[in-house]
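Right, I'll just put the structure down here and ask away after.
Shown here: the complex without one of its protein chains, the others still in place.
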Amino acid sequence: MMEQFGLLRFIPLIPLAGAALNILFGARLRPQFAGFLACGAVALSFLVSLAVFWLLPASGVFRDVLFIWIDSEPFKAQLSFQADALTAVMLLVITGIGLLIHVYSLGYMGDDEGMTRYFAYLNLFVFFMSLLVLADNLLLLFVGWEGVGLCSYLLIGFWYEDHTNTIAGNKAFIVNRIGDFGFLLGVLLLFWEMGRQGVWTLNFSELERAAHLLRPESVTLITLLFFAGATGKSAQIPLYVWLPDAMQGPTPVSALIHAATMVTAGVYMTARLHFLFSLAPATLAVIATIGALTAFFAATIAVAQNDIKRVLAYSTVSQLGYMFLAAGVGAFSAAIFHLFTHAFFKACLFLGSGSVIHALGGEQDMRKMGGLRRYLPTTYWTYLVAALVISGAPLTAGFFSKDQILWQAYASPNGSTQLWLLAWLTAGLTAFYMFRQLFMVFHGACRVAEPAKARLHESPAAMTVPLVLLALGSIFAGWLGTPDFMWGSVWDPWLQSVLGVQEAVDDAAPGGELFLMALTLGIAALGFLLAFLLYGRESRVAERIAATTIYRWLAHKYYVDEIYDCVFVRPFTACARWLAQIFDPGFIDGFVNGVASTIRAGSLSWRRIQSGDVQHYLFAFLAGTLLIFAYLLGR
Amino acid sequence: MAPLNYYLVLSAIIFAIGVAGVVIRRNFIVILLSIELMLNAVNLTFIAFARYLGSMEGQVIVFFVMTVAAAEAVVGLAIIISIFRHRRSLDPREMQLLKW
Amino acid sequence: MSGDMILFFILASLSVIFSLLVIFPRNVVHSAMALAATLFFVAVLFLTLDAPMLAILQVLVYAGAIMILFLFVIMLLNPAALEGRRIAWWTLGSLAAVALLLELVSLFFYRPSPSGQPPVAAAFGGPETLAQSLFTDFALPFEIASVLLLVAIIGAVALAKREG
Partner (left out) sequence: MSDLSLLVFLPALGALGLLVIPRSRNSALLQAALSVALLTFLQSLWILYRFDPNLGEMQLVERLAWIPAYGIDYFVGIDGLSLFLVLLTTFLGPITILASWTIRERIKEYLFFMLLLETGMLGALVALDLFLFYVYWEVMLVPMYFLIGVWGGPRRIYAAVKFVIYTMAGSLLMLVGIIFLATRNFQVTQRLTFDLLRIAHLHLPYDEQMWLFLAFALSFAIKVPLFPLHTWLPDAHVEAPTAGSVILAAILLKMGTYGFLRFAIPLFPEAALVAAPFIAALALTGIIYGAMVAMMQEDLKKLVAYSSVSHLGFVMLGLFTFNLQGIQGALYQMLNHGLSTGALFLIVGMIYERRHARMIDDFGGLWKQLPVFSSFFLVVTLSSIGLPGLNGFVGEFLILLGAFEVSPLWAAVAASGVVLGAIYMLWMFRRVVFGPLARPENQRLQDLNSREIFMLAPIVGLIFFMGIYPQPFLSRMKSSVRLVIQRVESQKLAVPLIRGEASDEEKAARGN
């Protein structure tokens, strides 16, 4: 059921207009005004999204066609938007959490000289992100896909005077491009494979109707290529390396882009193309495995980080791994549900850490914090709530969404015990590193150096109000999707219109799910306890652990960056350098110049006969005349 | 009356002598003189043909050749003077700027 | 051998001798004087070919005016240095000239030459007939020749003028 809904286009266009106004006229306005303009734009966009959400009929789709974008028969892509249940949820996350983070930024970035630029980028991001979820075809989705990458690049390097920031930005963009390489090839392969079946389209609804025509092996290849794109955007193994570095950006950016929205684009894309992915069991297996491995792997790294934001960054990678695990076992609805809840608690965590950093005047090393609970009470309480949620404390959002994933990983036809085991261990690690962080930052003795300590203060209301709202959201958002043995899920039916009915889990006895829940709670509690023992009290154990080899490995992130540097970056640049400095000037241009200099050398020896003596020329002239006469005579 | 060929051979001899002078002598003035010699040889040919063909055109041409020769001599001598002023020499081997 | 032929051979040998005298002497003045003599003998040859007007012009303009100009220049410059003579170069040049001569002569004898001269009107080669041709058929070239002379004069003045 398609319905024209002309308001859709305003969801992306209003933030775009906000960004354009700020870019074009921002220099002449007061910086504060730029912030209000940006917030206003996102607020309007949020209102329209709410309207869409409210008005969207069950299993209905809103459409809004603008114009034909590219037409090169048989290829045709329209600039048109569509909103179904999945999109509506994503829109709420993007504009809703986006609005909170915009407001938060008013406080956080209040005294930054680049505020106009900051808000322009942020609005631009909302534009691209909503474009991504509203797109009704793959190519337009790709516009949003790369567009958010651009904003991420710009915002990571927002404080451009520091090289580490801009290098991190470049890394993010380039690693994403590598993923997009796969994505783009996937689009091309899908287009021509569909075309071979007589269906020339990239439109989602048309693709869904024709998906069954594809040959199984090409579906597998197509979906694998798409997933390659997702590993870049959503920071999965092997392309996750950019996300921890991306924390160089302003903290609200980390919250919005690198936790709540952009990095989940890969999950969204997988869900959007669920009809293709579910046709490719091999791909699903790959996704599930990579998701579970990433979740576990990133969590182990997170336990040994000392930078407050890096812990959260690896935590994000880990949680994204959960989402892909869910998608990989075919539980797309669970994946989106976790995306939704994760957006709340991870945004809350990041904004909380931002509040801490703000209070400390830019300090990010947790070893130089401690005991901040007294100085930042609101931040502390919201942080505590979010940490509980992410660790899966009962009846919070994280509890419901994570348990759904664990249950599906175990019980779904695509699931397995191994996957569940990895996810289960990750749950324990999550609780451990989150509370390790909480204890290091907020409890214990205050290790803040003196001048900064005197200025410690709670953040302004513009920052605390979003924190509180997000903390509340983290608790209650999960109640939309409780297991069947409680009041059941309103979430799954809502998304069923898009994602289709989930295959019933064979062993549907609630006992199994309850048992797994208990196990998960147990390991999370264990993690909490361990964190408390090691970091919650004044003890020397932590220092001894920090000296172990394994800890050093973890702290250096298994040296993955160094390995990539040695295996890919260095050989490649060495090769490029050889081409640029030796091969091109020496061989190719050398050949060209060699031809020239050979001719030149020949000419140099021949030019000697031009003696300059006019009588020599005359003699030559005479000789020529003689020869001509001789020829005439001899004829 | 001498046959035409006699005149032609005579003019060829004078012409060849002029050519030899132009090629051999290393003195601009002698070269110029030799050129006059060659011109005269040609003039003789023209006049001989004019007589044997009974046509005035040959003589008219000779008239023009004389005009041109006068102009050539004047300009040539002026150039020689100019060169001599700069170089203090009349040897063509000294004027080799136009080589290579 | 008729008187005409004897006259021709005398004039011919004289002009060849003086031609050679143009190119051999080291002294430029001698060369110039020899050229003047050659021009004179050639003028006489013109007379034997019924070209009296041109013969007169040859003596007046050529042997007279132009040769005087040469002598003036020679005296003006008074070139002191005498050229060195290299045997090889002289031999080469002379051989080439002789070869040219031989080739030219054999070209002339390629075809049999017309013998005897056709009769011509009494006025042939006189001032009237020459003028007749010059001012009718060749009026335009005549005018151009006058321009040429003018240009040559201006050119010579410009070239020979001392700068400054």
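As written, the chain order gives the labels A, B and C, with residue 1 at the start of each chain.
We adopt the following convention: contacts are C-beta pairs under 8 Å (C-beta built on N, C-alpha and C of every residue); 3 or more make two chains touch, one makes a residue touch a chain.
The model shown is predicted, which means the values in this text are computed figures rather than measured ones.
Q: As a test of the contact rule: which chains in view would the missing one touch?
A: Missing chain, whole complex, touching shown chains: A.
Q: Which of these touches the unseen chain: A:Y108, A:F142, A:F204 or A:Y535?
A: In the full complex, the listed residue that touches the missing chain is A:F142.
Q: Kindly state which of the options A:G157, A:G370, A:G392 or A:G536 is in contact with the chain not pictured.
A: Once the missing chain is taken into account, the touching residue is A:G157.
Q: Could you tell me which of A:R30, A:R367, A:R577 or A:R607 touches the chain that is not displayed?
A: A:R577
Q: Among A:L29, A:L55 or A:L185, which one touches the chain that has been omitted from the display?
A: Only one of A:L29, A:L55 or A:L185 touches the chain omitted from view, namely A:L185.
Q: Which subunit A residues would touch the chain omitted from the figure, given the whole complex?
A: Counting over the whole complex, subunit A touches the hidden chain at residues 23, 27, 67-73, 75, 79, 139, 142-143, 145-147, 150, 153, 157, 160-163, 166-167, 169-170, 173-174, 177-178, 180-181, 184-185, 188-189, 191-192, 573, 575-577, 579-581, 584, 588-589, 592, 596.
Going forward, only the chains that are shown with their structure count from here on.
Q: I'd like the Å distance between the centres of subunit A and subunit B, where a centre is the mean of that chain's Cα atoms.
A: 94
Q: Among the residues of subunit B, which are close enough to touch at least two other chains?
A: If we look for residues of subunit B contacting two or more partner chains, we find 19, 23, 26.
Q: Note the residues in subunit C that touch 2 or more other chains, in rising order.
A: 93, 96, 100, 104
Q: For subunit C, which residues are in contact with subunit A within the complex?
A: Against subunit A, subunit C makes touches at 92-93, 96, 99-100, 103-104, 106-107, 110.
Q: Residues of subunit A touching subunit C in their complex?
A: These residues of subunit A touch subunit C: 619, 622-623, 625-626, 629-630, 632-633.
Q: Per the contact definition, I'd like the list of subunit B residues that touch subunit A in the complex.
A: By the definition above, subunit B touches subunit A via 19, 22-23, 26, 92-93, 95-100.
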